[in-house]
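Here the complex is missing a single protein chain, while all its other protein chains stay put.
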Amino acid sequence: MKLPGRVWVLVNVVIGLVLAACPAIRAADAELNLFAWSEYIPQAVIDGFTKETGIKVNYEAYSSNEEMLSKFLAAGAQYDLLQPSEYTVEALIKQNKLLPLDHARLPNLTNIAPEFKGLGHDPQLKYSVPYMAGTVGIVVNTEKIREPIRGYKDVFQDKYANRIVVVNDNRELVSWALHTLGRPINDITPESLEMARPIVTRWVSLIKLFDSDSPKTVLLNGDADLGIVWSGEAAILWNEDHKFHYILPEEGAHMFVDNLVIPANARNKDAAHAFINYILRPEVSKLISDEFPYTNPNAEARKLLSREQLENPASYPKATKLEIFRDIGKQSAAIDRMVTDIRSAAGKADKE
Amino acid sequence: MMSTVESDNQPAASHDAGWIQWLALAPLLAWLGAFVVVPTGIMLVYSFCQRDELGQVVYDFTFENYVRVFEELSWATPLRSLAAGVVGAMIIASLTALWKYRTGRQLTPSALAGPARRGLLVAAVVAIHLEILAPHFQGVYLRILWRSAAYAALTTLLCLIIGYPVAYVMGTARRRWRNILLAAVMIPFWTSFLVRTYAWITILREQGLLNATLTAMKLIDEPISILYTPLAVVIGLVYAYLPFMILPIYASLERLDPGLIDAALDLGARPLRVFSSVIVPLTFPGIAAGVLLVFVPAVGMFAVTDLMGGAKVLLIGNVIQNQFGQARDWPFGAALGIVLLAMFAVVFAAAAGELVSRDRGRGIWRRRWPGRRGSPPPGQEDGASHLHVALG
Partner (left out) sequence: MTRRPGFATLDAVCRIWTGLVLCFLYLPVLAVMVFSFNKSRLNITWQGFTLEWYRALWHNTSLMTAVNNTLIVASVTTVLSVILGTLGAWLLHQYRYRFRGMIATLVLVPVVMPEIIMGISLLIFFATVNDAGNRLLEWMGYARRPLSLGFTTVIIAHVTFCFPFVLIPVQARLASTDPALMEAAMDLGATPAQAFWRVMLPNLLPAIVSGALMAFTLSIDELIITYFTTGPNSATLPLKIFGLARKGIDPSINAISTVLILLTAVLVICGQFFWSLRQGNMEKERAHT
């Protein structure tokens, strides 16, 4: 019986051809596999590196620390450079996933400003090099809101109900609550979560939306008047219109630091070190600052920035030493469980 | 739900599958085996593991993830809801029967009554749960699962109502218009989802197009806040899934025999009657396909709630996403996914009758003729007689 026999043979042939034609051949030496935040490393910087060293850079992107972690942990030895935030660096160090950096190959490391050395997650910068930093703070549309806003308590007032935007990060929410309680933000225990719970519950009822990707959109739209967002977003808003003021909450704020690290199983450790050293050059770091108004940890690069850039209150807030997030391990699940419970209960209330 | 139109055709799959047929199916089986079974198996294994500090799996066997999904589930509530569901379905079924008996027609198992009865049953159960019993689900994750199913069901219903006439026009149009309409329906979805959604945000925001138009027409005084509410989520979901309802129905409608419609009109039926009693039932496979292709993905959808709902409405897709994200609890996320899968498997099994066919099947989801094995009663086998029955 002939059947669709001919057809399925054809099918097999086609599938076979397609599969055979597609594997990506990677030469192991003259390439650098970079796994970084999307749109966080300017193309000019990458091109400059390739021109100078002849090493091809394969830039793969992600949009959150956890996305990066998921793919990195599942995919095995694929990457030579990662760009995690500080608490992720700490977690990776604890799990021995990172390569200790060879400082001899990183002479430009001295350019890093002193306040970025000695931080809790990697005090001697043994495994990581700060790339860009920022804070999480309050943005206010001063055209719509005339009263002074100084901290979380001022933001979460009943009169601002449904005008507030916050980042979609459960841990952030809890840490702000802990700030208002005067408790350390990395002290995540069942007791501290219980104390934070009523505060977060009340806040969630006042929030209009959660947005981690682009909270600036709703602020520019006019659909929200104030929010607690990343400083990078606030800096963009300031550059767009000076009516958006950025304030670090008086109860306490924390900063985040994005770092360059090398996985322990990276294939091109030399190229990775060369890239890090290249990034640490002041003129290269300046290029990065030009594209992204975050806080530049490179003291030498800061000398090259324009006055306007340095005066952006979101990029360079006048603040003393700020806390950072530490790795809390399994407690992240406890936070998620509590906040999911709160948010789903709130949602149920106004489900049509 | 996936029943074939029993009365419309002869049983087709009457040949047993020999080795060459198995060989022909081999590519599909291999594909399913490698890329569906194995990854699902990986997730199944993960769901019984514990997590380590980074959120990955530690191969220590545990049930705790599943316990957590069903936490705070007291035995009283499922029994209560089951009872209420059965009662509600019985009420609706009796009302339907009463109506039919009232007009003197016999309650025959035609293609319309069977699936419609089932659909009503499901609808009754879901509605009763949502209205009366959902608050009793104390468990966080069960609550969220129910809500996701509710949103998906609402989306499916709306897509069906909105999409059917469009599919009808497409299916009955002349060839040239048909192709143009096909393209016209799909082209908006070849822009990126994010771009489309941001466009919706531009339209729906307080100073956006919609509010501006409504204010200019003096229909409202103050801008209405649609964005970041459940209404926006429903709009976004319906928009995203409309073509997946329209296309399968169109495919089914396109082969509708115009002779049947002529016959119905000749028998004296009004157009609306012809529509509801002839056209809709005969396109039931298309409707079933559309419902399947909308409801199932909609339950797991999270992007629309994130963007248009402002992440305020938490659906199961968001929660699962979170487990592989901030919460760093892969085993729990895997458990939630497996529970979702199991839920669907149970529903399919119930709707399709059984999972392993023994009679002559008429398609891959075979439905046993109610009350008897084998073929439909004589006289129900071709479209014309079905027509006669449907019109009474």
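First chain written, first letter: the chains are A and B, and each begins at residue 1.
Please note the rule applied: a residue touches a chain if its C-beta (ideal position, glycine included) is under 8 Å from a C-beta of that chain, and two chains touch if they have at least 3 such contacts.
Owing to the predicted nature of the structure, the values given are computational and were not obtained by experimental measurement.
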Any idea which chains on screen the missing one touches? A, B
Using the touch definition from the top, which of A:61, A:106, A:145 or A:195 touches the missing chain? A:61
Just name the one of A:74, A:161 or A:310 that touches the chain not displayed here. A:74
What residue numbers in chain B mark contact with the hidden partner chain? 4-5, 8-18, 21-22, 24-25, 27-29, 31-32, 34-40, 42-43, 162-163, 165-166, 168-172, 176, 179-200, 202-203, 209, 239, 242-244, 247-248, 250-252, 254-256, 258, 261-262, 265, 270-272, 274-275, 282, 285-286, 288-289, 292-293, 296-297, 299-300, 302-303, 316-317, 320-321, 324, 330, 333-334, 337, 340-341, 344-345, 348, 352, 354-357, 360-365
Suppose we count only contacts with the excluded chain; which residues of chain A make the list? 1-8, 11, 14-15, 18-19, 22-28, 33-34, 37-39, 43, 58-63, 67, 70-71, 74-76, 78, 213-214, 216-217, 220-221, 232-233, 236, 240, 292
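Here, only the chains that are shown with their structure count from here on.
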If you average the CA atoms of chain A and of chain B, how many Å lie between those two points? 38
Interface with chain B, chain A side, in the complex: residues 1, 3-5, 7-8, 11-12, 15, 64, 66-67, 69-70, 73, 91-92, 94-95, 162, 165, 168-171, 207-211, 217-218, 221-223, 327, 329-330, 332-333, 335-337, 340-341, 343-348, 350-352
Chain A partner contacts - residues on chain B that touch it in the complex: 18, 20-21, 23-24, 26-27, 51-56, 135, 140, 143-144, 147, 198, 201, 205-207, 225, 227-231, 234, 306, 309-314, 319, 322-329, 332
